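Note that one protein chain of the assembly has been removed; the remaining protein chains are unaltered in position.
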Amino acid sequence: MDVLYFAWVRERIGLPKERIETEAATVSDLVAELSAREDRYAAAFADLSALRVALDQELSDFDASLSGVREVAFFPPMTGG
Amino acid sequence: MDVLYFAWVRERIGLPKERIETEAATVSDLVAELSAREDRYAAAFADLSALRVALDQELSDFDASLSGVREVAFFPPMTGG
Amino acid sequence: MRIVVQEQEFDLGAEANAFAAGDNGNGAIVTFTGVVRDLASGNLDVMEIEHYPGMTERALTKIAEDAQVRWSLGDVLVIHRYGRLAPGDRIMMVATAAPHRKDAFEAAEYLMDYLKSRAPFWKKEITSGGADWVAAKDEDEDALARW
Partner (left out) sequence: MRIVVQEQEFDLGAEANAFAAGDNGNGAIVTFTGVVRDLASGNLDVMEIEHYPGMTERALTKIAEDAQVRWSLGDVLVIHRYGRLAPGDRIMMVATAAPHRKDAFEAAEYLMDYLKSRAPFWKKEITSGGADWVAAKDEDEDALARW
């Protein structure tokens, strides 16, 4: 699936988008898998309360299922307007 | 003093402004004096709850004193905006 | 602060741009524009707006000053027309600029609520069937209670 990063999440991980092959069942599983992979992920995902996640461009939760999801995005709380 | 009328009060009384010599102490006294003078005033002032009064261009009350007042205006509730 | 009472039409866009051209401390700009609505029956020919010259400017100035006391505002604009208007014509506008959006919104609503019931304007609707003074609405008077 495509995984996107925005704002300081993008800066900490060091790229805006990557393709990830994963068997993770939920967003939390994916976060754990990435955090275990490299320090930059662990740093970006250290405090989930400071993060938001969107599945296929809809805001979602960290315990949501990834079944059928093509695009996951991680980012800080939004500051539009 | 100058007495001004606006909207349907002006239409009922038949003029926008007149100079009135009066010894009326309060607005209510002036209303009674005018109403006794001619039917068109009595008709305009029949229901005071449907009227507003301004003294020297400030909204006021019917029991307010006319002492020192130069301009009295009678009109219906305002409908600006 | 700018208070304008005039018969001629005004350009909403030009006024909004001029108002927004102010200083950079104001992150939030709200405008409200009132437009002559046609009647449900669709036959409004003319909306005639009478006003009380002198008192109108005083009342609008006081309302705007009161808003500036209650909220932290960078600037306030009030424009109100009088005379004969047609459906679709713009009657009036208010604009508020503030550092924060809540202040700009609340002040604009306050200006409108007071302007509706405390500024000496009276509207008359003229149709082919006759002419009627618009009655003040209880809800407009009630709207003042929240401030």
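Chains here go by letter, A, B and C, matching the order in which they are written, and residues are numbered from 1 within each.
Here, a residue touches a chain if its C-beta (ideal position, glycine included) is under 8 Å from a C-beta of that chain, and two chains touch if they have at least 3 such contacts.
Everything numeric in this text was worked out from a predicted model, so none of it was measured.
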Which of the displayed chains are touched by the chain that has been omitted? A, C
Could you tell which one of C:A104, C:A119 or C:A136 touches the chain left off the display? C:A104
Of the residues C:I3, C:M112 or C:A136, I need the one that contacts the missing chain. C:M112
Residues of subunit C (touch criterion as defined above) contacting the omitted chain: 11-17, 20, 24-38, 87-88, 90, 99, 101, 104-105, 108-109, 112
Residues of subunit A in contact with the chain not shown: 4, 6-8, 10, 54, 57-59, 73, 75-81
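The rule is short, and it goes like this: only the chains that are shown with their structure count from here on.
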Per the C-alpha means, the centres of subunit A and subunit B lie apart by a whole-Å value of 72
Using mean CA coordinates as chain centres, what's the gap between subunit A and subunit C in Å? 48
Shared-interface residues of subunit A (touching two or more other chains) are none
